[in-house]
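Only a single protein chain was left out; the remaining protein chains are all shown in position.
The block that comes next holds subunit A.
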Amino acid sequence: MRIKTIIKGILQIAFFIFVSLIMNEITQLFHLKIPGSILGIILIFILLKTKILPLKWVDIGANWMLAELLLFFIPSAVGIIQYKTLLFQNGLQVITLVILSTGLVMACAGRVAVAIAKRRERKRAL
């Protein structure tokens, strides 16, 4: 990787951090129910779509952060150890619930999307 790309990437990540801080301020100021990150997605999307923000100004930084997204979840996952009593008392139930319910959600969302896709394909073929 060239030095220039690395500097660009770091600056772009700094830009995303800056946007997220500003968005948090806005949600707090106006007591919005929507979190700053979702507002940020909408804002950056609109800026890109209207060509006010060129794609090459954010592309490298966004790719880097999305590639390492799981890393940012890890400290919160380790944080589960703070809730030992909950895990010992209800842990098995909670895990069972999460597995069964998540399986249902995924099967339902996936099958509905497949069914609609098939239906639309058939309509297009007619």
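What we mean here is this: a residue touches a chain if its C-beta (ideal position, glycine included) is under 8 Å from a C-beta of that chain, and two chains touch if they have at least 3 such contacts; residues count from 1.
To be clear about the criterion, contacts and distances are computed from a predicted model.
Looking at the choices "CidB/LrgB family autolysis modulator", "Permease", "Cytochrome C oxidase subunit IV family protein" or "Nitrile hydratase", the name in the UniProt record of the chain not drawn here is "CidB/LrgB family autolysis modulator". The chain not displayed touches subunit A at residues 13, 16-17, 19-20, 23-24, 33-38, 40-45, 48-49, 55, 58-59, 61-63, 65-66, 68-83, 86, 90, 93-114, 116-117, 120.
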